[in-house]
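For reference, the structure discussed in these notes is given below.
One chain of protein is taken out of this complex; the other chains stay put.
As written, the chains take the letters A and B, and residue 1 is the first residue of each chain.
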Amino acid sequence: MLTLGVPRVAAMTLVLLVLAACGGSPTTTTNSKWKIALMSATGTLQDHNFSQYSWEGAKKGAADIGAKDPATVVPVDSTDYAKDIQTFVDSGYNLIVTVAFDESGATTTAAKKNPNVKFIGVDQSPICIDTSGNLDTTFGCKGDPKTLLPNYTSLYFQEDQPGYLAGMVAASITKTKHIAAVGGINVVPPVVRYIQGFQLGAQAIDPSVKVDVAYVSTSDFTKAFNDPVAGKVLGSQLISQNHDDVLFQVAGKTGNGVLDAACAANVYAIGVDVDQYLSYPNADPCLVTSAEKHLSNAVEQAIKKVNDGTIAPGDTLFNAANNGIGISPFHGKEGMISAALQAKLTAALNGMKNGSVTTCPAKCGQP
Amino acid sequence: MDSFLHTINGIPVLGIVFQFVEYFLNALPFMSRVAVELAVPICLAALCGVMCERSGVVNIGLEGIMLTAAFTGWFAEAVITGIMGPGTPTPVFGLTVPLVLALLAAIIAGMLLSLLHAWLSISVRADQIIAGAIINIAAFGMTGYLNTLLATVSLPVTSNFTALTIPSAVSNIPLVGWLIDALFGQGPIGILMVIIVVVFQIFLFRSRWGLRTRAVGEHPRAAETVGIDVIRTRYRNVVLSGALAALGGAYLSIEATNGFQAGMTQGRGFIGLAAMIVGRWTPLGAFGAALLFAASQAISQTISISPPTGELGTLLDHVPTQFFDALPYLITIVVLAGLIGRSIAPAADGRPYQRESAS
Partner (left out) sequence: MSQAIARLPRPRALLRYLWSLIAVPLVSFFLALLVGAIVIILSSTLVLKNPFDPTLPLTAYQALAQGAFGSFNSVVTTLVITTPLLLAGLGVGIGFRAGLFNIGAQGQFLMGAVGAVAVAANMQSSPPAIAIPAALAGGALAGAAWGFVPGLLKATSGAHEVVTTIMMNYIALASLAWIVKGPLKEMGSNPPTTPDVGAAALPILIGSTGHLGILLAFAAVPIAWFLLFRTTRGFEIRAVGANPDAARYAGVNPRLMIVLTMSIAGMLAGLAGACTILGISHRMNTTFQTKVGFDSITVALLGRSNPIGIMFAALLFGAMRAGAPPMQINAGIPVELVDFIQALILLFLIANAVLRRLLRLRGVAGAEQTGFQTITRSYGRETLT
């Protein structure tokens, strides 16, 4: 056993070594000085959702400035973040987009370490650093990222605003006066903000509407965002037991199962992050609208601004005021939206722009 | 009645128990449906395990077979829809031609993977746990790889099987109505699972095939001497069992939901393996174990979406929500360790068989 098992595997390791020795690094030519790379959230790039649309944005941005299509990598788990970013840097990429709220630590550290590389983070605000520009692990956040980390821009969205608009729509079209928001997990601030906005928006239309809030899991991230069957089952029970007839999903791919549940039960669904009428056509029959953050556009514009040299470092907020959020077109379901509701939606959007509408409670982003 | 309930619910400590029972009974009709939906894929995986291991072949590749079938089912449906159009779904079950062909494709994919497992385990006489592990890793890698590549390809919209609507006249029958609704208010694969459990249980213990299977799994040498072809019996069982796990996988991507996600089995194959052991390698036992697990999940889900009120609600507020996440797993351990105890596998489970003449 000993004499046979060991050389077997040792030999294979050797072969890899030989391959490494005879390899030369592949060279590419582009007419832009930017080599763009994107690290998605753990799991998969094809989520019909968040990662995928940031990627679409990065591709468009790359095309706009004449750079090569962005290279991508999908980290296997959270311990990969730092390593994968380093791989990008080592391979000569100088504009790196990282796409997940929990990649902020690794991105901040990498930005400090590689001042000549530009970093764009999605959903990673607030950037929390100490006064010397290092990642602040005690969450004092005394340092100013604009001056200390001029090569790192974090794009973040006021998710409570599209959530608020979605809540208004939901509260207007419900017949049972019961609507629900299904979140993936309650420790992701953007998810919580969507739902808090949704609750306030529904209350603004009709305080008698009951808003059920359910989270798919409180501990398991893969179940929370990567298990459509769990979402389907949860959605079905909300419909049958709580008589909810509008379901708002904030759970990524798990949430696509929530949309399926709504369609199967002939009730309405509201998508999240992107226009899910386009991204998840299976739900088209029952999808009324989606609470959108204009992810793809934000990433594309950021890349263009990096190229122009006009990018602002630090936390960059996207909200109603700069048209960074919104709700998707109704795609043939315009008939459900009364003129009165349309007027209220427009008014609310204007109120958000001038700050007269509050879309999130005091502890915004915290369950 | 109400005042009676009010009185007994007010009793300290015991009152909480009564409140829980009341809450539980109120939620039962909804919960039972959820429990069966969650149990279907787990149970089908466990049945695959039972069929394999009863004939003496260990199969830990359930997860991989399910994942492959889930991918194949979804992908085949998309491709076939692209070729011949979506077709009109039938009013019951929402059957379309692409959907039925996709289910067949998923089953064939599962059986092919099982054939590989059978070949490795029976003919090559390789370690069966390694063979199973190979299937799991290969399936995870291959489906994930293809899924990532397909991100750039636009595929036609697919449809999925729809659940049977049980008429309210039936589901309102006192005492058993909710049970009928839960067991049969499912799509075709869900209903098929209930039928398979019963048929499989009867066949395993009452038919010639069952007798042979058990003989081959318990004492292959003796079985051979009375004229049973051990190798053939094992091949047949392992390949056939692939269809069961494949049904479980197809349930995920073309019945419960409508699409494939990388790694969407989420450990259900391994839970199925556990259900098989807790159910002591019998079809009914495996069904019971899967249902127990799924029911505990349904309870924690119910508590989270429709929390109880009153004293019970106040009490549960003090329990960390993560506890309810862990509840199904805790219950499984407690039931196994406390009630079922030692589960004894078929005696020849995992041992490759070599004909005496050949050795």
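The rule is short, and it goes like this: a residue touches a chain if its C-beta (ideal position, glycine included) is under 8 Å from a C-beta of that chain, and two chains touch if they have at least 3 such contacts.
If you're wondering where the values come from, they're calculated on a predicted model, not measured in any experiment.
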item	value
Contacting the left-out chain in the complete assembly, out of B:L101, B:L115 or B:M142	B:M142
Given B:H219, B:R236 or B:R351, the one touching the chain that is not displayed	B:R351
Listed residues B:M84, B:V199 or B:I333, member touching the removed chain	B:I333
Contact footprint on chain A, counting only the chain that is left out	1-13, 15-17, 19-21, 23-26, 37, 42, 71-80, 82-84, 86-88, 90-91, 93, 101-102, 105, 137-140, 185, 187-189, 218-222, 365-366
Residue ranges of chain B at the interface with the undisplayed chain	53, 58, 120, 124-131, 133-135, 137-138, 140-146, 148-150, 152-153, 262, 267, 270-271, 273-274, 277-278, 320, 322-323, 325-326, 328-330, 332-333, 336-338, 340-347, 349-352
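Note that in this section only the chains that are shown with their structure count from here on.
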item	value
Whole-Å gap separating chain A and chain B, where each centre is the average of the chain's CA atoms	32
Footprint of chain B on chain A - complex, ascending	43-47, 52, 74, 180, 212, 214-215, 217-220, 222-223, 226-234, 236-238, 240-242, 253, 256-257, 260, 264, 280-282, 284
Chain B residues touching chain A - in the complex, by the definition given at the top	27, 30-31, 33-34, 37-38, 41, 144, 147-148, 150-151, 157-160, 162-163, 252, 256-259, 261-264, 266, 298, 301-302, 304-306, 321-322, 324-326
